[in-house]
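Here it is, the structure, as structure tokens.
Of the protein chains in this complex, one is absent; all others appear in place.
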Amino acid sequence: MNDIRLQSQPDLSYQDEIPADVRTEELLVNMGPQHPSTHGVLRVVLQTDGEMVLKATPHIGYLHRCAEKIAENVTYPQFVPYTDRMDYLAAMNNNLGFALAVEKMAGIEVPPRAQYIRVIFAELNRIASHLVAVGTYGLDMGAFTPFLYCFREREWILDLFESACGARLTYSYITIGGVRQDLPDRFADMCEEFLDFFEHKIVEYNNLLSYNHIFIQRTGNVGVCPAPLAVAYGLTGPCLRGSGVKWDLRKAAPYSRYDEFEFDVPVGEGRFGTVGDCWDRYFVRVLELTQSARIVRQALQKLSPGPVEAKVPRSLKLPAGEIYSEVENPRGQLGFYIVSDGGRSPYRLKVRGPSFCNLSILTALAKNCLLADMAAIIGSLDVVMGEVDR
Amino acid sequence: MTFIEEKLNAGIITTTVDWALNWARKRSIFPMTFGIACCAIEMMAVGASRFDLDRFGAGAFRATPRQSDLMIVAGTVTFKMAERLNRLWQQMPEPRYVMAMGACAISGGPYHKFGYHVVKGVDQVVPVDIFVPGCPPRPEALIEGLMRLQDKIDTHTIARR
Partner (left out) sequence: MLLPDIISLIQAQTAEAVVAASADGLHPHVRVKPERLLEVCSYIKTEPQLNFDLLRCISAIDRPQEALIELSYDVLSIPLNHAIAVKVMLDRARPEIDSVCSIWPAAEWHEREAFDLMGVSFKNHPDLRRILMPDDWSGYPLRKDYQDLTEYHGLKIKP
């Protein structure tokens, strides 16, 4: 099996055995836009030769919701809810990315309490997002139970979010200048309680899925992405770190007081195959669960009473100019490029969705792989189509 | 006690064909795995641990339209997607139901005014039975929508009108 995958050219020796009068041809298989393992409305056209995929061409745009055009027509605070709906699994992180870009441009200083609250929610949302990634990846590989386990813990995080802002999925909690409102009473206790429970559960996921023999067979040595290839295609986040590149924006260019926290940046080590295979990309996410929990614990310690929102003018106008600002999202670097002409809404707003760049490598990764590996490769990239198409 | 039931032994009940058919039909709604956007995550949450759609007999998500009864349009429908959505609906066997989940599927939602690529309401593409409002609707809202669909199925009759 492994020999077939690692060859650069498909094994065509069987063609000699085919009688001369049998005509064979390549078959185009259309996967998606409605397919359970494409995580949304991704369509991939596969050029197949038997079980081998010779070429995979992704077609995107089935969820293009015109966010960039909308941004030119609404004011800055009005655009915050639209950032929720880009990467809907990590809405807090998206809010944070947009808020930071606008604040940097307007010169708004965020109070310390608000900054720590932002870190708490960004990291909790990272945990929630990675739980969905881990759970659905198990689903793609035919393991249903981890999905239920992961969603159980995720619901608990959503309860925490709900207690703070009232929404389960689209929060708009982190706004320009701080956060919408202060934490509810006993939030720190509830959060600690969750973390105590959660940290033991990671062992459970590992026993159930990560070290499962079938799972390793399906993901180890599949979809290998060497580090130079990952950098060339602009991969960021767990996909880049899975290839062994130690690059995390929270360490490299800390924002929102991330430099005050101690945490490690896990990278792929190729424990069950080559560095940068699907298992590595998956396991980096599992390791990041622990690190995010560590950050949340530290941030809870640092919380001290104070205001949670800076004074922001009601009709916020940004000075003319431009900014490109990035944050580390669960899926990679989310960038906001804002061009302002001094008005109340952006002249142009461009979003660099990490999933968009991560998905562009699919053609290169899925060359000469087996048809069944397509689900493993797409799942390991963990794309959210709302962000790919925006 | 009607005349006929007196004649039958215990353990046998009589009912109308409509009631029996609808009873079976409404308690085994197979939805299609058709997540488009944010609402799909809530749809997954409804199927997962806490909310457990299986209690209503609707937890068996089918990956193919040919095996499903209910299409939950969970998310924003774009013009590029609209034709595919219609084709999927055509592939579903009768009786088929469509639930428009969330503001986007109902009317375009937040993308109504400036969304040049967003279909303003999935009812332009396929006939919709149930609208579930919210952005995204809470899982309880989706379950409520499902129960209203069960009510609707209850009114079906095989008699020709």
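The letters A and B name the chains in turn, as written, and every chain counts its residues from 1.
As a convention for this text, a contact is a pair of C-beta atoms (placed from the backbone, for glycine too) under 8 Å apart; a residue touches a chain by one contact, two chains touch by 3 or more.
On a predicted model such as this, the values are computed, not experimentally measured, just so you know.
Between the chain not shown and the residues A:Pro307, A:Gly321 or A:Gly342, the one that touches is A:Gly321. Among A:Pro81, A:Gly234 or A:Gly270, only A:Gly234 touches the chain that is left out of the view. Across the entire complex, the residue among A:Lys69, A:Arg297 or A:Lys317 in touch with the chain not shown is A:Lys69.
From the options A:Leu124, A:Cys357 or A:Ala376, the residue with contact to the unseen chain in the full assembly is A:Cys357.
The chain not shown here touches chain B at positions 79-80, 82-83, 107-108, 112, 116-117, 119-120, 124-125. As for the chain not pictured, it touches chain A at residues 60-61, 64, 66, 68-69, 104-105, 231-234, 236, 245, 247, 252-253, 321-326, 333, 335, 337, 339, 347-348, 350, 352, 356-357, 359-360, 364, 389.
The rule is simple: only the chains that are shown with their structure count from here on.
Chain centres here are Cα averages; for chain A and chain B they lie 30 Å apart.
Put simply, chain A touches chain B in their complex at residues 33-36, 40-41, 61-66, 69-70, 73-74, 81-82, 85, 88-89, 132, 136, 147-149, 151-152, 154-155, 168-170, 385-386.
The part of chain B that touches chain A in the complex is made up of residues 32-38, 40-42, 44-45, 48-50, 63, 65, 75-76, 78, 80-81, 84, 88, 110-111, 113-118, 135-136, 138.
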